[in-house]
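My structure is below; once you've seen it, I'll send some questions.
A single protein chain has been omitted; all remaining protein chains appear in their positions.
Up next, subunit A:
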Amino acid sequence: MLLLDVVDLKLEFKGIPVLMGLSFQVYQKDCIGLLGSSGSGKTSLFRILNLLQSPSQGKVMYLDRDTLSYSPTALRKRIGYVMQKPHLFEDTVADNLLYPYFLLKTEPNYLVIHQYLEKVNLSESILQKKPTELSGGEQQRIALIRSLLIQPHILLLDEFTAALDEENTIAVEKMILAEQEEKNVTVLFISHQAVQAQRLAKKILHLEKGKIAFYGTKEAYFTSKDVDV
């Protein structure tokens, strides 16, 4: 099923072109790795998909409707976005993980929270800690769980394991794959590690200087001689 249809997407920031006519499609249960050097427009693309920013030109269709025609808050609950910097707010970790329930206006499901914590090697005692007491890796995992509790259809992950060691990276990747399998979540992730893209992605979208340098299957990408990873 076609979820996202990105059509001739352009973005300018203070007169400087950031994205230059991107067109690509995303289907349900895709797992797409976004690769490309810094400043190639990956984060800007995610911000537009999550509607944190509007494009200068072009459009993004979600389920055959322009994303600008949706209620922004409803759309953002469908297209979740985990930012590169895992900013935690409020007083405790528990406050962060209860915030999605406040937004969804439902009763907190502590069992689900505990299951997520367990999957990413975090103990329940972390709930009472203040965000400032957490390591970068712990903050990153809490930020990811916070987004998953919203139950998005599409998950945008911006360098979501940058602060994690190998063991926890694998645990988080496993959790993402399980979400895909069990809840049909579609995943787009930005990574600077080709090895992670090889492990996790089904497709690769390679951006360079605001343009698509490659979009296709992971196998085609990594066997292509023209692409420098």
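Just so we're on the same page, a contact is a pair of C-beta atoms (placed from the backbone, for glycine too) under 8 Å apart; a residue touches a chain by one contact, two chains touch by 3 or more; residues count from 1.
Everything below uses one rule, namely that contacts and distances are computed from a predicted model.
Only one chain is not pictured, and the protein name UniProt records for it, out of "NADH-quinone oxidoreductase subunit K", "Putative ABC transport system permease protein", "Regulator of SigK" or "Hydrogenase iron-sulfur subunit", is "Putative ABC transport system permease protein". Interface note: of A:Arg65, A:His87, A:Lys130 or A:Lys174, the residue touching the hidden chain in the full complex is A:His87. The residue touching the chain not shown here, chosen from A:Ala94, A:Val112 or A:Ile150, is A:Ile150. For the chain left out of this panel, the touching residue among A:Met1, A:Ala74 or A:Leu111 is A:Ala74. The omitted chain makes contact with just one of the residues A:Phe24, A:Tyr99 or A:Phe222: A:Tyr99. Within subunit A, the residues in touch with the undisplayed chain are 50-54, 68, 72-74, 76-77, 80-81, 83, 85, 87, 89, 99-100, 103-104, 143, 146-147, 150.
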